[in-house]
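The other protein chains are all here in position, but one chain of the complex has been omitted.
Then we have chain A:
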Amino acid sequence: MRQPSAQRGAPRQRRAHSASLLRSAIVIGVILLWEILVRIGVIDGDFLSAPTEVVRAMADLLGDPDAQEAFRRTGSSILLAFVMGTSAGLFVALALGASRLLREAFLGPIAFVLSTPKSIFLPIFTLIFGLGGMSAAAFGAFESFFYVVVNVIGGLGLVEQRHLKVADAFGARTVHRYADVILPAALPGIFAAFWYGIKHAFLGVMIAQLWASDGGIGPLIRTYSAALKTDYVLAIVLLITIVAVVAGALWTRAETRMNRWRSTGAATVATI
């Protein structure tokens, strides 16, 4: 006999709590083991700094004006890459979504470029834009553009003809068709597009800055790596990870809020 849902909920909550404890215990255990292995000399501290040193380096970085300037430059490059890549991607996706001819002509090539490693194009961006922040931003925009296009088109595929028919029957103008039917229906794809847009803008900017750049986090990592300051390198990686995790959590929260009308996950768009 099946138990009532309230009774089934209690063990599930206990299990989730235990899983959370187990996860935290493993992370703390690994950090402790790492610290001990560095302290007793099993791991060479020059190549892998102890966690306590990484935390100390992080505090130094947060108070260092040069590091702050590097983070600011990388942040603005990512933002610029995201804005450029997402705007262009949205515009192209809406154009492809509106025209079957354009879709048949260009979706194939876009999907092809999406599947190729785009870092092979990086030297072209460096040649055109030089070593400044614009080069990294342009490459980040290029990285994100294709993901935005494909995900927005996937979202547009969720728009149902019957809803457009209702809109027409109730006197919707073009602006209403977009605002009241197309955009809400395509929202999962648009959210996925924005998320992949920011993720790949970040990736593109970091790759470009690590490859060749005169400012930002990339050169900072290169400098610390060359000087074997692994504690600083790991501190930067940790800071980036914290920012990414917090951004991801906030994004998921916003997406859940915007899509709260969906009672099931059946209509979520496949993302690449």
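The definition used in the following text is that contacts are C-beta pairs under 8 Å (C-beta built on N, C-alpha and C of every residue); 3 or more make two chains touch, one makes a residue touch a chain; residues count from 1.
By our rule, contacts and distances are computed from a predicted model.
Student: Name the omitted chain as UniProt records it, choosing among "NitT/TauT family transport system ATP-binding protein", "2-oxoglutarate ferredoxin oxidoreductase subunit delta", "Ketosynthase chain-length factor" or "Thioredoxin family protein".
Tutor: "NitT/TauT family transport system ATP-binding protein"
Student: Footprint of the hidden chain on chain A, which residues?
Tutor: Spelled out for chain A, the touching residues are 162-163, 165-173, 176, 180-181, 184-185, 187, 261-264.
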